[in-house]
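Dumping the structure here so I can ask a few things about it.
The complex appears here minus one protein chain, its other protein chains still in place.
Right, chain A next:
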Amino acid sequence: METRILHKDHLVPLLRRLSRNYRLVAPVRNEYGDTLYSVIHDLDSARIDLDQQPQGSLKPFFFPQSEVLCQYALDRNHDGGQTRYAFYPQLPENRPTLYFGVRSCDMMAVMYMDLIFFQSRGQDIYYARHRENAVFITIGCNHPFPNCFCNATRTGPFLEHGYDLQLTDIGEQYFVETGRARGRKIVEAWSWFFSTAGERERRAQFQAALEARGLFSSLVHVDLAIKLLEEGDEPTAVFTELSRRCQDCGGCAFICPTCTCFNIHDQPRTDDSGERVRTWDACTFRGFTRMCGDHNPVDVETQRVRKRFLHKLLHDVRHHGRTSCMGCGRCVGMCFGGVDMIRFITMMCQYEAAQETGE
């Protein structure tokens, strides 16, 4: 792996050059003080914010909250019969986009979405379009945020692979690791922005990564939770308690970088035409599994949140060999009922301990 140094003063000029070839997306502090991954139209007025955790993830860029899949149109004969009922795909444009300042958990989440949308099953051409020409410059987290537990899900605070370029803040400079070919090309094409990394910088990077690991404020026993679930120990009481607290708002799934369930519905435009749209959906919603005649094979009262946690901690481990929780902690900040990943894991482990001591 090649390593380089990028002086902090050179960052904006580099991004300016890159923005000629790429649409630029980075964490930007908006006028309300929120930091969100946003498209940057004007580098000079945008406030790139690498100090806060972006409130949302990259998910909406690859899998928009609402996206038209196709248009449909109908011709009728004089009896009202459907003589033509045709569908016209509406594919998104695939603009080359540079995602800058991406957190490790969010990069890992994109790689998880890849599994869902085009590796394990049929190729989802809409996702593929958004994803095709994407380049990622990630940034390691020297100071994990209060709700983060990516150390426990092994998705951060620094990445070992998956990035095109990974930056580490080492003071006046960024230490730059090149990952995939697109990252190497950037370093080659704009080589005058980068200098060679020496032993001192390498040590500084190593030190930063090491220290970061010790700075997590919450201890979350992800491995233990997986083990308990794998052993078939379902904490029924915990599910019941959490289902009771869940208000069915979908916030946890919408904020989660790896929740990718969706709905598809028709949006009429005229009597004889309309759009077929897909929108985010959430397994915590009461109607998610409801079939016609109000039959629901999933008992919603007790099982509402069960699917969400089992999917992330058990089912994905079975099918993909890893959890689909990236430890980003966003659901912790989102849920006003306190039904989040950390809460679940903590309750589950306590429940288990209580069972063992026979309390």
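Just so it is clear, a contact is a pair of C-beta atoms (placed from the backbone, for glycine too) under 8 Å apart; a residue touches a chain by one contact, two chains touch by 3 or more; residues count from 1.
Methods note: contacts and distances are computed from a predicted model.
Report the protein name recorded by UniProt for the chain absent from the figure; options are "SpoVR family protein", "Xanthine dehydrogenase family protein subunit M", "Hydrogenase" or "Multiple sugar transport system substrate-binding protein".
UniProt protein name of the non-displayed chain: "Hydrogenase".
Which listed residue, A:V187, A:V238, A:C283 or A:M348, touches the chain dropped from view?
Within the whole complex, the residue contacting the unshown chain is A:C283.
Consider the whole complex, including the chain that is not shown, and state which of A:R84, A:K185, A:R213 or A:R244 touches that chain.
Within the whole complex, the residue contacting the unshown chain is A:R84.
Using the touch definition up top, pick the residue from A:D9, A:D51, A:E132 or A:D266 that touches the left-out chain.
Touching the chain that is not displayed is residue A:D266.
List every residue of chain A that touches the chain not included in the displayed model.
Contacting residues on chain A, toward the hidden partner: 69-70, 72, 74, 77, 79, 81-87, 89, 116-117, 120-126, 232, 234, 260-266, 268, 272, 274, 276, 278, 281, 283, 288-293, 295, 297-299, 307, 310-311, 314-315, 318-319.
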